[in-house]
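My questions will all concern the structure given below.
The complex is shown incomplete by one protein chain, all other protein chains being positioned as in the whole.
We call the chains A and B, going by the order they appear; numbering starts again at 1 in every chain.
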Amino acid sequence: MSTKVLMKGNEAIAEAAIRCGCRHYFGYPITPQTEIAAYMSKRMPKIGGTFLQAESEIAAINMVYGCASTGRRAMTSSSSPGISLKAEGMSYLAGADLPALIVNVQRGGPGLGGIQPSQSDYFFMTRGPGHGDFHIIVLAPATVQEMADMTRLAFELGEKYRMPAMLLADGTMGQMMEPVVLPEDTVDPETIPATKPWATTGTQMKRPHNIVNSLYLKPDELEKTNYERFERYAKLEKEECRWEEYLMDDAEVCVVSVGITARVAKNAIVAARKEGIKVGMIRPITLYPFPKAALAKAAAKVKSFLTVELNMGQMNEDVKLAINCSKPVNMCNRVGGMIPSADEVLAAIRKEAK
Amino acid sequence: MAIVFQKPKALTDAVLHYCPGCTHGIVHRLVAEAIDELGIEGRTIGIAPVGCSVMAYDYFRCDMIEASHGRAPAVATGVKRSMPDNIVFTYQGDGDLASIGLCETVSTACRGENITIIFINNAIYGMTGGQMAPTSLIGQVTQTSPYGRDPKTQGMPIRICELLASLDAPAYLERVAVNSVAHVRQAKKAILKAFRNQVEGKGFSLVEVVSTCPTNWGLTPDKACQFVEEKMIPFYPLGCYKDRTAEEAK
Partner (left out) sequence: MTYETIMAGFGGQGLLFSGKVLAHAALLENKELSWLPSYGPEMRGGTCNCSVIISDEPVGSPIIAHPNVLMVMNEPSLDKFEDTVAPGGTIFVDSALIGRKVRRTDVEVVYIPATKMATEMEAKSLANMIILGAIVEKLRCVDPDKIEQALRETISARKANLLDLNLKAVAAGRAFIRG
């Protein structure tokens, strides 16, 4: 039987990645995610893996690009300002159809911003973080258990759809400890590259050379790769949306929130229910693909939506799009590293119920 | 009939897109010959840069990865750390290696990654149409230095071998040219050595090849070779700048 251990969210990601066969981590220190690098630096040398502190975020994501080209499960992690630097690399990963794991433990911005929790990279991540027409898979854990579970999911979905995948957490999720059951250590890292016939592992003089590339100078060819990629995205959107519904059966107000704010909102919902307010929550787990259908279905029943988020209303727009503005979509938010209290969310819920 | 001249096996049959008189073709050939001679094609992975040689992935028969601008050494690091027994090389121009990717170049050298870098220095940005490079000579006229490179506002050219020679980690640094038969022969030796070093696990090897760009220099191919001899080499002296393998052999 798997036992529960007490771990920080950041450490749970690192240990889960190792248990999923990741043997190559490339990173650069930045608060509040440095525990991932620290954990990897301790563990990797003992299991024949690679921990490399790169000269920059840019170098780190490009090391991931090289490693992923060889078919390995490669990862890097950073926080918001560092993720800006990785944007170029994420675009190249997407353009070359390479799976890789990128962790973004968000902090307040823009610029150097602050180091306290934030969800203000929502647009940046979900719209395709870099130049060109592309997406990455974006997963939003709300518990340390999900930090571990979604690390596996990110590797698996990334490989299935041949695209980079991101764990989009926030400073609180990275820093907090909770009991967690780590995934079984069942993946043999040696067997993974063999499942990727496109990998540049050396021809052994037995096959034509493989090329990992995102350059297509002929526009018709480039157009074709874009269309093909978006067909994959369409399949992803159809089959891989994940969300959690909480007390939605009779809800008249639907809270929409992810990560730490979803947990604050849960407390507020419990309190509101005690006051007789029919309120529930849809917590998107995949941010790309966004669970539009679940929200559209809820829109047929509820009177209004309330997004609770740590930004100026980024997911709010996605909810409006998902329900085609058929119901009011209001917002309870804090920014800059501030987090709304359960009381603040409760007050916002009361307003919706009036 | 006896074969007296043959294309190296490590080159594909693709027609090179390089301009007439450009020395990329020669250097591609020297790299391919080294791969052939060491018998490493099946386990070699090359990294193409952004620049004129961006499409090198079509020309080498080994597995190839196209990197973003300047990041080839980081990509090579990722590959080498994944597959230490494979042979990994980057092929980069001066804008790629000495300007936008200088940090990756220095840091990779500093780590002493056991990879091989072929650095093409022709003192200009070729692919984008002839802009000033970090290695453009003082007074050199380019599209973005139309009055000639002025050190007061545009700085001095950077000498990569000399810069990297100040580091402890690199195993082998040599500057060669390919503007004459004698120089090509020297270049071949250096490139072969840079690959052999990696096969033998000796560490970071970089060969800087002083090259031509007849199109953007506005010179005929033979005049371009003359320009290398008279202008480039005096500023970028040929020779070995570091050879820890020789020191270790002593």
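Please note the rule applied: a residue touches a chain if its C-beta (ideal position, glycine included) is under 8 Å from a C-beta of that chain, and two chains touch if they have at least 3 such contacts.
The structure displayed is predicted, hence computed values, not measured ones.
Colleague: When the whole complex is taken into account, which chains on show are touched by the absent chain?
Modeller: A
Colleague: Who touches the missing chain here, A:Asp250, A:Glu275 or A:Asp343?
Modeller: A:Asp343
Colleague: Among A:Ala59, A:Ile192, A:Val264 or A:Val279, choose the residue that contacts the chain missing from this document, as touch is defined above.
Modeller: Checking the options A:Ala59, A:Ile192, A:Val264 or A:Val279, the one contacting the hidden chain is A:Val264.
Colleague: Residues on chain A that touch the omitted chain in the whole complex?
Modeller: So the residues of chain A touching the missing chain come out as 4-6, 31-32, 115, 171-172, 175-179, 260, 263-264, 266-267, 270, 339, 341-343.
Criterion: only the chains that are shown with their structure count from here on.
Colleague: Which whole number of Å gives the spacing of the CA centres of chain A and chain B?
Modeller: 39
Colleague: Once bound in the complex, which stretches of chain B touch chain A?
Modeller: Chain B reaches chain A through residues 12, 41-45, 47, 54-55, 57-58, 60-68, 71, 74-83, 86, 103-104, 106-107.
Colleague: Any idea which chain A residues touch chain B in the complex?
Modeller: 24, 26, 50, 52, 54-56, 58-60, 62-70, 72, 74, 88-89, 92, 96, 200-206, 209-215
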